[in-house]
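Please find one structure pasted underneath; my questions will follow.
Removed from the display is one protein chain of the complex; every other protein chain stays in position.
Going in written order, the chains are labelled A and B, and every chain counts its residues from 1.
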Amino acid sequence: MENSQPAPLALDPDHFNVDFTAESDLEALPPEEPGLAPKEWMQKNLFSSVGSTILTIIFSIFALWALRGLFGFMFSGERRWDAVATNARLIAVERYPLDQFNRIWFSLGSLLAMAGLSMAFFRASGYFTLKRIAMWLMNLGVLGLLGVILTPGAKTEVPPVVEGELPTFIQDSFGEAIGGRIVWILVSLVTLGIGLALWYGLGEDRRRTMRIASRWVIAAGFGLAVLSLWVVPYGRYFLENGVATSEPGLVAASTRIPWTIMWATFVGALLLGLALRDRIPARPPKMILGLLWLLAPFILNWIVLRDPDFDYDHVFSTDIPMALAFMLVGGALLYWLSNAGIGEKGKIVSIILLAFALFNWVAGFFGIYPMLQKARLSFLFLGLFALIAGNFSRDVRTRMNYVYAWMGSMAIFHWLVTAVNSPSTLDITSDTYLGGMTLTIFVAWLTLLVSFPLGVLFALARTSDMPIFRLLSTTYIEAVRGVPLITILFFFSVIIPLFLPEGMELAEVAAVVVGYGLFSAAYLAENVRGGLQSIRRGQFEAADALGLTSGQRTSFIVLPQALRVSIPPLVGQSIATFKETSLLAIIGLNDLLRVANNTIPSQTDFVGSKKEGLLVVSAIYFGVSFAMSKYSQRLEKRLGLGTR
Amino acid sequence: MTMTETPSSRIEVSAKPPFYRDVTIVKWLVQLAVLAAVIFVAWFLANEAGDNIRARGLTSGFEFLSQPAGFQVSDGIDDNPATGGRALWVGMVTTLRLAIAGILSATVLGIIVGLGRLSNNWVVNKVATVFVETLRNIPLLVQIFLYFTILSGLSRVALDTGPINGWLHVSNKGVAIPRIKIADGFYQWLVLMVIGAFIARFVFKNRVAEQERTGNDSFALPIAAAVLAAIGVIAWFIHPIIGFLEAPLWAISDVLDGIPQIAVQLGLVALFFLAAARFVKNFRDSRRTPAGMAALTDDDWFRQIFAFVAAAMASVFVLIIWPGLSDWIVNSSSDLFGVLADKFGTNPETGADRSGAPFAGERPDIVQRGNFPNYGDSGLQMSQAWAAIFFAVTFYTAAFIAEIIRGGILAVAKGQSEAAAALGLSRMQALRKVILPQAFRIVLPPIGNQYLNLTKNTSLAVAVGLADVVQVGGTINSQSGKALSVFVIWMAFYLACSLTISVIVNFFNVRMKIVER
Partner (left out) sequence: MSTIGAAGVELGRPDMIVSDGVDKWYGDFQALKGVSATIAEREVVVVLGPSGSGKSTWIRCINRLEVHQGGSISVDGIELTNDTRNIDKIRSEVGMVFQQFNLFPHLTVMDNITLAPRWVRKQPKADAENRAMELLERVGIPEQAAKFPGQLSGGQQQRVAIARSLAMEPRVMLFDEPTSALDPEMISEVLDVMKDLARGGMTMMVVTHEMGFAREVADRIVFMESGEIVEVGTPEHFFTNPTEDRTKLFLSQIL
């Protein structure tokens, strides 16, 4: 129901509302209490009673002490932030080969382009009122000033530089390193000033009603960060003959051009999407984008980043003919099955197909007759496609669309499986081309993709009226939720090889993703179950009375409503999954956390500098989780309004 | 009731439809097919695993429980466990200690922060908000590493060994404080205290009845407490008289040991079929109506048949697939009574003097361990790893509990605080008498969930090398390769913890509901 009502403000000509308005938010602005004078505000919020005054004093002292500790920690001469700066690439992509870096940029660019287009087409953008922005700026300014005042003084003793030993770069307080604290005071004052100017310059009404869509805030923030690569003298760190060396001056000459292109890609996609979205029908681009988000992790991971070395003889002699055979013969079969007059004959054929597909697995396991795994999977898909053929027995166009869908999915499936089975051209050991941030992101993403359908399936089984399904699903969910994730990951990385038939191998990352997926499916199932239980009995009855089959009832009536209700908990679960990827570090995969906790401190140049890396990793995790949870809160509000 | 001849008797007389079109049969066929597939896959995987295990020269089974452990365990109740089973037990105790300590501290901190989030005081509110938003959005494991690293940076333990004069000692080896320790006589004393509790309860009921009869205040609770305390003091001195329990416990253990395997198996089979029969009986009772038995649908018949099929499958499991299970049940219950018997009387083998005091106080000390000074066994020490994981789970869970408490209070506060204000209650009174009791009911289930999460999260101790049940299990696995057995033990242990916590939380939940009425 999201676009059914225009935003109330957009219609009101009295309000200043350039194109920055976010269309998706329906919240009417509540009347606000008139602003209090500072003195009254303090009386009300800080010193309303003796108890409150004491609390204010205690907590202020505590907060200032904590801030001083944090600043002191961050800007202490002992901190080796250069450990992080030097290893920025390690944190991001671990040891992905430098000469293949265009693949990383291409992947990142595709993701940013998809993100930009999605923001436009799905109208998934909130807004920031200028009031909030002003408040932020003022807070930042005050925080900066506090930092300048609170940070402990510079270390006066500079350890002598010994010939042949590693020089320490940032031995001074942060102030001396950048030309004295005066710079920071100025920056803070300017920020504070802009905030104050916005606040008082606009006046009560306008600062509440003028607002900027968050996509532009994101684009601007991203832009500023990229711009700083060109302007700010970060200093540049690199390793030379095993010794870390610093060079003042412009930073990261190797990344500023790519990053600028990345920014341009994002903004370009955003603008393109905004320009197109009202001129073309809404559904196709949304569907294409959804499909891309589903396929992207597979394509980017196994084809772009891994760069499979296709064996073209084999491809032309076996893979392509096989794919074509499945596409054409399967397509013809499906076209015949979706014939309106086929009746029960169709059902029998599809069940035979399914049975045959399952038999292939059994036969394969017992070694009766060998067959490529790909063919077995294709037969299974064919059986499943055949089962739903009856739904498309309408006009020729519907039937052809159904056949095209089959052909498309077969083509992509065979392409991907062939790619996965081909060795990688990268000259690093087969499995570890992912690392750092890339590993974290891909594992989280694949886990969500694996666990979502499974979770929905388990939820449906647990709420079904079939006792055996209920029993199996409940047992599974409760057993998995009863044990810690780490034991399941151990289990999968250690035991899975024992369970596999002779000759079949599973990369460790894949085993871990399966473990993660099965684990988080149990939690997802509980979230979806909540949604399923919120659907009223009458919806089921109405669907039954109309003669929908139980499959149609589930997919058209029950699930759309249940999933809508469970979106906020599902986002919460996604955040949890993202945070839980940190456990990869324990089982020895080089994810973001392990790079910071193990790899960097073990370098001879940065022995023991763990805290810096861990703080940066904390900041990364915090940023992503916090943004997602804020988005989820907004979504919850919006859905609450939408459903009534 | 007669059917009149109608001109339109077009009714197709209802022959039974073919089975593939009969709703009930199709429904059950699909379910049985899926069940069969699941069983087949499980059987197949187990078979495959068995082959692979044999091919790699590994053995499955639980022999390691009674074989020498061959490794040391840090931070547990026993540094040098004799057997693998003992080592796992040490790990379990460490997990439980962490979980209980974490639950207590996270609850206290969570309530404080949650109330802070609701405070009108701007500073308090902001500090609480920053606490919650920061800590719950940083993964627990990152926090554990961070705290561990920060603790490593603390100053070293001074070289002078001996008892520490003071109550608190912090260093890069962790934190040490004095403690009260369970001593040799504790279990004998505990038995007397249980008897004492029954006596105190009897006294309490007696006094309450007295009060109801006369109307005078009979001081039921203080008197009962005094009785219990008096019994505790007396028991402190006379508890050795309980030592006679040793002999009967050993006797029970021996009797259990003598039960043949087949008897247990047959007993289990009988139990399964009794359960199935009971299910069918209850089921038929529920279908019985005053007008006689309601017509049973095909579906109902399938259910009854399936109950027996399930019983038969379970019987096959204990008789054929895993006959060792019955043996294991007998042996472990026999062992359990043996362990219990060991806690009483005098045992020359362990050399424990069960006639001593039930408790003893200790202060931490510093001893030379290898080349470095470290805390000794005396007193309560939190090692660096222990402290890191303890603070991490406490802060992390407290952040979630704070949000639950805030949500619960807000949910109640909307209408109720106005009603309370209308009755003339002050803000504090309204909070204590009206809002908190109701909020407690709302927040209890999700907080119970957080307790479960905390317990499971302590398993991350493995990341900083603390020997909890997961770490010990991992060590055993890498030594003996018995991953499957270890996983089964993990699963059983954590499921037992989860069940215990849910039972406790449910107990309070039910209590609250009764109070409400």
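Everything that follows uses one rule, which is that contacts are C-beta pairs under 8 Å (C-beta built on N, C-alpha and C of every residue); 3 or more make two chains touch, one makes a residue touch a chain.
From a predicted model like this one, the values you see are computed outputs, not experimental measurements.
Considering the whole complex, the residue from B:22, B:48 or B:133 that touches the absent chain is B:22. Touch with the chain omitted from the figure is made, among A:464, A:552, A:598 or A:629, by A:552. Residue A:561 is the one among A:255, A:318, A:474 or A:561 that touches the chain not shown.
Taking the complete complex into account, A:539 is the one of A:60, A:260, A:539 or A:603 that touches the chain left out. Contact with the undisplayed chain is limited, among B:47, B:286, B:332 or B:479, to B:286.
By the touch definition given at the top, chain B reaches the unshown chain through residues 1-8, 10-14, 17, 21-26, 286, 288-291, 294-295, 297-298.
In the full complex, chain A makes contact with the omitted chain through residues 1, 4, 340, 391, 393-395, 398, 536, 538-539, 541-549, 552, 556-557, 560-561, 564, 643-644.
What we mean here is this: only the chains that are shown with their structure count from here on.
Between chain A and chain B, the centres computed from C-alpha atoms are 34 Å apart. The part of chain A that touches chain B in the complex is made up of residues 44-46, 48, 52, 55-56, 59-60, 62-63, 358, 365, 466-469, 472, 479, 481-487, 490-491, 494-495, 497-501, 575, 579-580, 582-583, 585-586, 593, 597, 610-611, 614-615, 617-618, 621-622, 625-626, 629.
The touching residues of chain B, counted against chain A in their complex, run 27, 30-32, 34-35, 37-38, 44-45, 48-49, 52-53, 119-124, 126-127, 133-134, 137-143, 145-146, 149-150, 153, 303, 306, 456-457, 459-460, 462-463, 470, 473-474, 477, 483-484, 487, 490-491, 494-495, 498.
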